[in-house]
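I am attaching a structure below and will ask some questions about it afterwards.
As you look at this complex, bear in mind that one protein chain is not there, while each of the others sits in place.
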Amino acid sequence: MAKYKYAVGVWAYGSVSDRFCEQGYQQSRTFREKLKAASESKGIKGVEIHFNGDFDESSVDETKQMIDEFGLEIAAINCEIFGNRKFRKGALSANDLVIREDAMEIIRGAARAARQLGVEVVNIWPGADGHDYPFQVNFIDLWNHLISSVKSVVEEFPNQKFAIEYKGREPRGRSAISTVGTSLMMLQEIGADNFGVTIDFGHALQVKENPAESAVLLNRYGKLFHVHMNDNTRDWDDDFMVGSYHVWETLEFFYYLKKIGYQGWISLDITPAREDQIGVVEHSIEVMEQMGRFVDEMDDAFMEKLLAEQDALAVQKHLFQGIFAATVRG
Amino acid sequence: MAKYKYAVGVWAYGSVSDRFCEQGYQQSRTFREKLKAASESKGIKGVEIHFNGDFDESSVDETKQMIDEFGLEIAAINCEIFGNRKFRKGALSANDLVIREDAMEIIRGAARAARQLGVEVVNIWPGADGHDYPFQVNFIDLWNHLISSVKSVVEEFPNQKFAIEYKGREPRGRSAISTVGTSLMMLQEIGADNFGVTIDFGHALQVKENPAESAVLLNRYGKLFHVHMNDNTRDWDDDFMVGSYHVWETLEFFYYLKKIGYQGWISLDITPAREDQIGVVEHSIEVMEQMGRFVDEMDDAFMEKLLAEQDALAVQKHLFQGIFAATVRG
Amino acid sequence: MAKYKYAVGVWAYGSVSDRFCEQGYQQSRTFREKLKAASESKGIKGVEIHFNGDFDESSVDETKQMIDEFGLEIAAINCEIFGNRKFRKGALSANDLVIREDAMEIIRGAARAARQLGVEVVNIWPGADGHDYPFQVNFIDLWNHLISSVKSVVEEFPNQKFAIEYKGREPRGRSAISTVGTSLMMLQEIGADNFGVTIDFGHALQVKENPAESAVLLNRYGKLFHVHMNDNTRDWDDDFMVGSYHVWETLEFFYYLKKIGYQGWISLDITPAREDQIGVVEHSIEVMEQMGRFVDEMDDAFMEKLLAEQDALAVQKHLFQGIFAATVRG
Partner (left out) sequence: MAKYKYAVGVWAYGSVSDRFCEQGYQQSRTFREKLKAASESKGIKGVEIHFNGDFDESSVDETKQMIDEFGLEIAAINCEIFGNRKFRKGALSANDLVIREDAMEIIRGAARAARQLGVEVVNIWPGADGHDYPFQVNFIDLWNHLISSVKSVVEEFPNQKFAIEYKGREPRGRSAISTVGTSLMMLQEIGADNFGVTIDFGHALQVKENPAESAVLLNRYGKLFHVHMNDNTRDWDDDFMVGSYHVWETLEFFYYLKKIGYQGWISLDITPAREDQIGVVEHSIEVMEQMGRFVDEMDDAFMEKLLAEQDALAVQKHLFQGIFAATVRG
C-alpha cells in the first residue's frame, strides 16, 4: 500500500501577493513562522525552502535548528534564481557569463546546504530562462548556455540529486524548459545519474499534458525525482488546492504513482490567497490520502483489463459507481 | 425534488466521422435506427432531430409515426443550416440575401414542423456564421444580417419558442454568437418573448465560461430555454460523455439548475466515436441522475452560507467528504 | 483621416512587479516621476491615473497642477477597487454591503474628481469581482450585487461618463464581467446613456474575441467609450507592446476604429518589465500611427468588396503586397 510523505513549500504560508496587490492577500509570516505553520498543519512531515531566499550559506545551522525544533524534514531545497532584477533576462541561460555564474553559484550553495542538511533533492526551477516576445532571443545560444550551466553544476556534485522543474510560462511569456519532453531531452543529453525531474501537477496541466502520462514518461527513464501537487484552470499556474478542478486527472496521477512505485516526497506547491492557509494544506493532504486509498482499494486486474481495452465507458462507470453511487442513495 | 426529462440528439447514434475518418468510427444508422437506439437507451424520454437533415416538410407525418412508435417525444427540433456547401460563408449572416432566405426558410420549415409535431423549442445553432481569418468579414454587415434574419423568423412565429445555441468556434474559426453574453445582447436587442437560449455545457466550457454562471445569467432574463449536456477538454467541442472531465463544474451546474427551478429538457449532445453509443448515453444519464440526487440531498442552508462567504475551502471539504470519504474507509 | 489622441496608463512607468519579483523588474517612480516620464514620451498627450491609488480626494488640486505642469491631459480616471486586501472576495459584488459601499465610494470619489478635473471617462475595472473555484460563489447574489452597485453609482452622476472594462481573469481565476457580450448585457439592463465600455485589446484576445468584432458590437449600441491598447500571448494579459504578437488583428482593429468613426482616446495599458519603458510607449504609438496611416491609405471600396465576399485570400494578398512586397525587392 502506497504511503507517501507529504511536504509543503513554505510559501504556502506567505502573504501571497500579485501585481495588483503588492501587500499580499494574507498576513505575512517570517520564515520561522512559516515553518511553525507547516508544523501545525496536520499530515505535513516536510517542507520545501528556498536557498538564497528563506535562508543562505550563513544561516544553514540556524535553519537546521528550526527545522529540528518543529519536527520537520526538508523535502527539497529550491534555488532562488528568478526574483532578482539581474536575472530578468535569464539566469542559467543569460548571455552574460557573470550572470550565469551568479545563478550557478546559487545552485552550488543549495547543493552544499543540501549536503550539510542531508537533503536528497535540490530543485531547480529556471523561471527566468525563456522569452517574452517572438524574435527576442538567440535560441541557439540560449539553449547552449542553459544546458551547459545545468550540466556543469550537476557534474560538480555527483552525489547530490538535482531535479529540474519544467513550467510552460511565468514569469517569462514562454519558459525554455516547458514540457516533460524538453526536460527529458535535456536529461538524455546531459546523461547524469544524479539529475532528474520534478513534475509539478499544475505545470503539466498548463502545457496540456495529462500529468499521469508525464509521470510515466519520467519513470520510463528513471527520472521522476520529485512531485509538486496543486490544481489550476489550465490557463495559468494558479497553485490552487488539490482536487479542486481536475478530479479524474488527480486520481489517475495517484493510480500511476502507485503503479510505478513512486517512493519520494509529495510536496504541495500552493498559494492560498483568500482561504485559511493551514486549512488548505490539510485539506489537500486529505484529498490525496482519499485518492491514495481509493487507488489502493481498486481491483487492479479489473482496471488493467479496462485500460488495455481503452474502455473509457467502463472506466467512467467504475469511477462513478465507486464514488457517487456509494454516497447517494436515490 | 428536481425531476428532469432526458433526451438525446440522435446524432449520438451516427457514424461519427471527422476529417481524418470520413467513413466514421462507428457503424452508420438510418434515421429510424437512430430513433430505435434512442428508444432502447434507458432513461431517454425524448430526442432532438434535425429539420432539413433527419427529416423535412415531406416527411413530417412519417417522422411523427416513428416517434410515436418508439414511444419518444421530441425535445427540440434543430435547423440544419450549416452542412450545405452554399452556407460555407455564412447562412443567417450571409451577404447574399438569397442564401439568408434559404437559411431562414429552413428555420421556418422547422417552426411549421414544430407546430405540427407539438414541439416546444426550435433550436438554432448558426454554425456557418462567423469568420476564419482576421480581416476577412465586414463585421457591421455580418451582425446586421445575422440579427435581422433571426429577428424576422422569430417574429413570424410568435407562438413558437426559438432558442439560439452559442458556440465558440467550429466549423468556422470563430463563431459570431460565441458566448452567453453575445447571446443575451442579441436577445435584448430583439426583445421577443418567444426567443431564448440553449446552453450547451461544452460550448460554455470552450469559451472559458463556468456553465453554472452562464445558466444563472440566462435565467436572470428568463431566457434559459434548453440545455445540452456533454463534456470536453476545453480546447475543443469534443462532445464527450457527461462528467468525464469537469466533475465539479457539472455538479455545480445541476446545483444551479435546481436553484433556478429549471423545468425543461436536458438533452445529450454527444458523439461517442470509440465507445458503445447506447452505453455512453445511459451512463451520461446515470451521472446526471447521481448529481441531481447529490444536489437534492445537500443541506441548502449550509451550502448557501458557504457560498455567501466564498469559502472555497469549506465547500471543497464538503464535496470531498460527501463523496470520497463516504466511499473510502481508510 | 483618423487622428487619435494617445494616452498611457502611468503604471507603464512603474516598477512592474509580479509574484516572483516583488521588488519589481524596473526602478520605481513616484507619481510625479511617472507623469514626467509620460510627458517625455513622444506622441503622448494624456495619461490614465488611479483614484485611490495615484491620488485621492485630498490631492486633486495637486494632481491638477502636476498634470498641467507636464502639459498632459487626463484620458480617464481609473478606480482602484481591487488592490486592498478587504476586496479580495469581491468589491462591487461583495456579499458584505459595507465592502460594496467602500468600493462604490471609491467610484464616487473618482467621479467627483473627474468633474473637478474635467475628465470625460471614469473607468471601472472590477478586478476583484469573480471567483477562483468551481462551486465557490452564489452567482445569483453576485450578479445582483454587481449590477446594482454599478447601476447605483452610474445613476448618481448622470453627467459623468463611466466605462466598464471587461477582462477574462486575473486577479480572480474567472472575472464576472469577462466578455464584450456580458458587458453589453449588463449595459442593456442598466440602460443609462452615461454608461459604456472600455475595450482593452488584450483582454478581448484573452477571451478568444477578435477585438475588431468586439469594437463593432460595442459601437452597434453606441457604447465604445474608451480604448486600451497592448498585445499578449492570448494565454494571459501580458500587457506587451502593441503589434508584437497580433499584427493583423491590430491592423483590423484600426480599420474598424476608422470605419465606425471612433473619436476618443487610445490609451496604452502596458507594463514593460524588461525594456526601456519610455521607448516601449513611443514604439507602440509609432506602430499605431503606422497602422492608422496604412488604413487611411487603403482603397476603401476595394476592401469593402473583398470583405463582402469574405475573400480571405484576396485580403491576405492585399495585405502582404501592401507591406512586404513594397519593402523587399526580390
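We just call them A, B and C in the order they show up, numbering each chain from 1.
As a convention for this text, contacts are C-beta pairs under 8 Å (C-beta built on N, C-alpha and C of every residue); 3 or more make two chains touch, one makes a residue touch a chain.
From a predicted model like this one, the values you see are computed outputs, not experimental measurements.
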Touch criterion as defined above, residue of A:V121, A:V137 or A:V150 at the omitted chain: A:V137
Residue, one of C:A91, C:A128, C:L218 or C:V280, that touches the chain absent here: C:V280
Contact with the hidden chain (one of B:D132, B:D276 or B:E304): B:D132
Interface residues of chain B (partner: the chain not displayed): 16-25, 82-85, 88-89, 127, 132-134, 169-171, 173-174, 233, 235-236, 238, 240-241, 244-245, 271, 273-274
Residues of chain A in contact with the chain not shown: 89-90, 95, 131-141, 143, 168-169, 174, 176, 178-185, 188-189, 207-210, 212-213, 216-217, 220-221, 246, 248-249, 251-252, 255-256, 259-260, 304, 307-312, 315-316, 319
Interface with the undisplayed chain - residues on chain C: 208, 234-235, 241, 243-245, 247-248, 272, 274-276, 279-280, 283, 286-287, 289-291, 293-294, 297, 310-313, 316-317, 320, 322-330
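Here, only the chains that are shown with their structure count from here on.
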Fraction-based call for chain C against chain A, same above half, different below: same
Gap in Å, rounded to a whole number, between the CA centres of chain B and chain A: 39
Rounded Å distance between chain B and chain C, as computed from the means of their C-alpha atoms: 34
Rounded Å distance, chain A centre to chain C centre (Cα mean): 35
Multi-partner residues of chain C (each touching 2 or more other chains): 89, 132-134, 169, 174
